[in-house]
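Shown here: the complex without one of its protein chains, the others still in place.
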Amino acid sequence: METTLSLIVRPTEIDVNGHVNNAKYLEYLEWGREEWYEAANLHYDTLQRLGVQTVTVNININYRKECFQGDNLTVITRPKSVGRTSFVLEQYIVNEAGELCTDALITSVAMDIETRKGCPVPDPLRRLFE
Amino acid sequence: METTLSLIVRPTEIDVNGHVNNAKYLEYLEWGREEWYEAANLHYDTLQRLGVQTVTVNININYRKECFQGDNLTVITRPKSVGRTSFVLEQYIVNEAGELCTDALITSVAMDIETRKGCPVPDPLRRLFE
Amino acid sequence: METTLSLIVRPTEIDVNGHVNNAKYLEYLEWGREEWYEAANLHYDTLQRLGVQTVTVNININYRKECFQGDNLTVITRPKSVGRTSFVLEQYIVNEAGELCTDALITSVAMDIETRKGCPVPDPLRRLFE
Partner (left out) sequence: METTLSLIVRPTEIDVNGHVNNAKYLEYLEWGREEWYEAANLHYDTLQRLGVQTVTVNININYRKECFQGDNLTVITRPKSVGRTSFVLEQYIVNEAGELCTDALITSVAMDIETRKGCPVPDPLRRLFE
């Protein structure tokens, strides 16, 4: 399952260097993951009912091309791999010219909301990686 | 050379989950690197005069512990390794209890401001890695 | 001349109380004004060529209704009044149900970019208020 989210770079999202700041991309990626979880019907509340919360433990992001005010960007999100208690999403940000601006791997772990310890990735989430 | 920056987590810096959002840490790290460059007398303008700009190309960040409003955090920045045209800074965020909240490797490349191509890391910057 | 800008409230734009934070609305309004200046062909560069910069000197904003993640908001921007060296824009944020969430008056002055002093509102801008 792959989702895409379109967004336009807004004036307050660029920094003193006139381009999107490296922290802002992480927000764009989070918006993209939100879209992905929603498309999967695995929203925060749904996971909560399964007794599980997902926690981001690592982000590895490459900055490849600057983005500017008014740019029409697409955030692509898709599953990459799943382990017993963790999973990795792959994300890309592409500009209107089709150029890759950013790519990132987002590693999350499943956490039991009672014990606050790692737990197996719940099946409905695991299935998306097959 | 190692620098430390102290900061307090402010109310508008926490997200709907009641903790510092993963994108915000990247801002804290950027504040820490600014401190480092300043302590090294290698401010933006100084590098500019050497004909060089530094560009962040990769951030690899581990999220280890949540941070909350009012937390007194320390951002530690130090050199890790240097290649011909690139260099890596190592950064940590530690809370008041001395617990590691985040650690990250920041890879940057030196760019010739005329040709906009990669160029050797300038000596005053390279020396900090020895 | 009136412009409208549509936007969706993104996950990183809500605060610990689960709604859009009062500072964030000012960013939404700024996005809306950018749209207005662009529609008027009075972009930063154009004003610059007329030797003028506009500076926001007062914002008076009423918060009327909370906005939440996923809300589809419309930012409406229109001219309200113009004086010799200053002008007022009127802005509204309305949600999908047509409810007024925020309204604001934004007062700006025209500044001569050479002398850095107030100057008459340039004609192409003044005309929009007639």
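Letters A, B and C name the chains as they come in the text, with residue numbers starting at 1 for each one.
Keep in mind that, in the parts below, a residue touches a chain if its C-beta (ideal position, glycine included) is under 8 Å from a C-beta of that chain, and two chains touch if they have at least 3 such contacts.
Bear in mind the structure is a predicted one, so any value in this text is a computation, not a measurement.
Touching residues on subunit C toward the chain that is not drawn are 21-24, 26-27, 30, 55-64. In the full complex, subunit A contacts the hidden chain through residues 11-12, 14-16, 18, 21, 23, 69. For subunit B, the residues touching the chain absent from view are 10-12, 27, 30-31, 34.
Please note the rule applied: only the chains that are shown with their structure count from here on.
By C-beta contact pairs, the most connected chain pair is A-B. Subunit A and subunit B have centres, each the mean of its CA atoms, that are 22 Å apart.
For subunit C, residues touching at least two other chains, in rising order: 11-12.
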